[in-house]
Every structure is written in C-alpha cells, then in structure tokens.
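Complex shown without one protein chain; remaining protein chains in place.
== subunit A ==
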Amino acid sequence: MTALRRVTPQLLTLAALVALVTLFFPDFLRIEVVNGRLVGPIMDILKRGAPVGLLAVGMTLVIATRGIDLSVGTTMAITGAVAAWSITQGYGLGGALALALLAGVLAGLWNGTLVAIIGIQPIVATLILMTSGRGIAQLVTEGRILTFSHDGMAFFGSGDLLGIPAPALLWGLTAVAVALLMRRSALGMLIEAVGVNRAASALAGVNATVLLIAVYVASGLCAALAGIVATADIRGADANNAGLWLELDAILAVVIGGNSLLGGRFSIAASVLGALIIQTVDTGILLAGFPSEYNLVIKAGLVLVILVLQSPNLAHHWYALRRAAQARRERAMDTAKETGQ
C-alpha cells in the first residue's frame, strides 16, 4: 500500500500524459494483434523505452548512494560494439552475450574503483569513461559501423515472446528482479544507508566500499543489457551514436521518479515509471502531430514543472502554510467557544 502511494504522483503524471495524447491522437490506447504479436502505440512505447528503462534501474541504485553515473550511454556503445564484434568473429550468441555483459561489468568495476577506493567524486570519475569510452568503442569497431546478421542476436531488438516485444520483456523483468532483490533482502536498506551517510554506515558495520563498487557494477550490467538491445535493434554497432546522451535521460527518469540526487531512499518502480513518462512524451509529441522540434522544449517544461512540485523548499512552504491555516482555525474555534460561553 505504501509502495503504491510512493508512485502515485508518477502514475498520475503518466495518466495525465496518456489522456492528453489520446485527446490529440484517439487511437493511442488501441492495441491490435497482428501475426500473433501485440501492436500499438503503447507497445511501441514499451519497446522504444527499453534502453532508458534499463539504464534507469541501474542509475537509481547509483543515485541512491549519492552518486551519479555519466558513463552509461558510453558503456552501451562499448557493450554494443563488443556484442557485434563477437558475433562477426563467430563466438556465437552465448559468447557474444557473455562478452558484452563482461564488458559492462568491467566498466562498472572501473567506475566503482575510482569512486569507492580512490575516492574521486562520482561525476568526474564517470566523466572519464564517458569521454574515453566512445574511443574504446570505436577501437573495437575500428571506426566503422559494424553490421551483422544473426537471428538469435536480432531477437533482443525486434523479436517477441508471447506477443510482447523482447526489449519490453527484458526491461520489465530486469526492473522486477532488481526491485525484488532490493526489497526482499536487506540490500536496498544498506544502499540507502550508504547514501545517507557513508561514514556512519561504515561505522555501523556496512561494507560501504564493496556496496559502492557493486552499485556501479549493477549500473554497468544494466547498461550492457541496454547496449545489447540497441545493437540488436539496428543489427549493427554504431560507436558514435549508440546510447548518445541517454545517461541524461536516465538521470531525468530517476529524478522524475521522485528520487533525490542527494541519495537515500529510492524506488525502482518510480524510476521505471519516470522512463515511461519520458518515452510517452517523446512518442506522444510525434503521434499528436507536433513537429519534433517542439520535443525538447516540451520536455524541458515538463521537467521544470516536476522540479517545482518536488522542490524541498516548496514542500516546506506548503507545510508552513497548512500549519498556519490550522492554527488560525483553532484560534477561530477558541474565540467562537469563548463568545459562546
């Protein structure tokens, strides 16, 4: 019940957006079955939102520790390049997936080591991989767009299972699995403890260093999954453009999900809803017939509204106003009683 209350603002925003888009594009909610797979704008959003949705899961954990991971978009490019390279080298589907995930883990280990052991601020530590990572990805693809034809690999981009697109299934399952792991074990609480106060949590017996590294590795793994989806979708690895600026969308998704950039309490469900909101805006603007030039301005406006609503200052003023109003009411009742006597 409390979990539902936590994501109510995000659900309301999403519902309002869906209603708004439906107003301009009446067929928005229609889902048809074509050749045994579900087809419709909603399915399209679930499918297109997969990379940001996946990144948002890992990013939520990183942000909960008061960190930030700017390198996830680049990690997508690296893992995508590794996956495409291993397919063309004939390592097979299993080998390609394993190598891509391994690349994601390595990226996470690199970031985690810089943050947790060397003690570099997360934003700079991950900036290093962000700037150099595209170079690494280009090194793997040798500066070309590495294309491949492999039906098993392409499944992760355009395949479907029980009528549901594979990318949608993948990010849904990842979100549920990570959320369960966090909330059915003490892991989630420990991560929150590190985010609130690393020194205090370490004194309380939490292995903050290992936990911090693990969080960045989780983010790298999520980025690897997103990279596989992106590469499989276009059946090729584009080192320059794969996942470009998606880290910003992922951070935005986490913030729209009501998670504080200052760490502490987090909700994966809310972040994933945030990713859905972003994708609904993107797709909705196109479907509603607005020119796509308006996309960014509308997005910025939306972010501003959400920021104002979530501002700690505003909440403070709101409580102060309510308390003042309550005090005034009580005083009015007291005087009413006195005059009544």
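Here are a few things to note about the model shown:
In this section, contacts are C-beta pairs under 8 Å (C-beta built on N, C-alpha and C of every residue); 3 or more make two chains touch, one makes a residue touch a chain; residues count from 1.
In this text, contacts and distances are computed from a predicted model.
Missing chain, UniProt name from the options "Aldehyde dehydrogenase family protein", "Germination protein YpeB", "Beta-ACP synthase" or "ABC transporter permease": "ABC transporter permease". Only one of A:Ile128, A:Leu187 or A:Leu286 touches the absent chain when the whole complex is considered: A:Ile128. Residue positions on subunit A in contact with the hidden chain: 68, 70, 114, 118-121, 123-124, 127-136, 138-139, 143, 239, 245, 248, 251-252, 255, 261-262, 293-301, 303-304, 307-308, 310-314, in rising order.
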